[in-house]
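Just one protein chain is left out here, and the rest sit where they should.
So, subunit A:
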Amino acid sequence: MSTFVQVLLNGTGRGAIYALLALGFVVIYKSTEVINFAHGSLALFGGYIVFALKPTLGWFGAALCGVVAAAALGVLIERVLLANAKLAHQDSLAILTIGVDIIILTEVTRRLGTASAPFLGDPYQDVRVGFLGATIEGPELFALLTAVVLIGGFFVAFRFSTWGLTMRAQSENKEAAALMGIRSWRVTASAWALGGALAAIAILFIATLPVAGGAGLTAAHTIAFAAFPAAILGGLTSPGGAVVGGLVVGLAESSAAQYIDNDFAKVAVYLVMLVVLVARPSGLFGKVEQVRV
């Protein structure tokens, strides 16, 4: 029983991290129809900034800078690269973000070098809370709390604020939204900023001993990769689906790690996604694409 509770706790904690990443991913997709393969690199970039500034600014200041930097990088990618390729097919733009991902990943990995693995979870790294005979690790607990607050805040803003209205309008119909006076570039840039910020917040929980293991920040890009199946199986057009997808991925991973082995956990995530996609080709909550002949 306590093993099962442990699996649930680990799964939910990691699921919260994936949900943060996947939500940013989906927001970017909704506003620009671009699959952002550089999402893991946005996170890694934010993490690197935190790592670099931590000795001078302290954890909190560095974390703030990292989040802002990742958001700025997101806006930069959107404004400098994607906004200049409006005519390109969305699959080409996805490939473009793969190029961006390769560049950022290579450069950050090179800068990190082979030195000792950096960890970013200073305030909650050593926290442990007992719960029904199981323990929840600090990073996972704080990830869960942060995710509840941020994701809750996002849905409120998405539903009730003007920003949320413009974003929903634009994803519904870009031309009509533009004719209604919605400034398209503001919507897309804010979506990329939000995606970058959420990714950088997620990295604060990934680059910790319980989540990334001994490799710390250097393993973060690979872990963040699990946000893709999360977003895809939830349905790329649905923010709610991203949260569900994140939890499904987290639970699949933790139960596979517990009952089979750690290597299979990485595969299980993708197998779950494959099964969902075969049953529902647009994900659990995704909008089925209408094709006009």
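Simple rule for what comes next: a residue touches a chain if its C-beta (ideal position, glycine included) is under 8 Å from a C-beta of that chain, and two chains touch if they have at least 3 such contacts; residues count from 1.
As a working rule, contacts and distances are computed from a predicted model.
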Among "Peptidase", "TatD family hydrolase", "Amino acid/amide ABC transporter membrane protein 2 (HAAT family)" or "Phosphate transport system permease protein PstA", UniProt-listed name of the chain not shown: "Amino acid/amide ABC transporter membrane protein 2 (HAAT family)"
Residue in contact with the excluded chain [from A:A94, A:V127 or A:I182]: A:A94
Touching the absent chain when the full complex is considered, from A:F4, A:W59, A:F158 or A:F264: A:F264
Contact set of subunit A toward the excluded chain (per top definition): 35, 81, 84-85, 88, 90-96, 98-103, 105-107, 110-114, 221-222, 225, 228-229, 232, 236, 263-264, 266-267, 269-271, 273-274, 277-278, 281-283, 291, 293
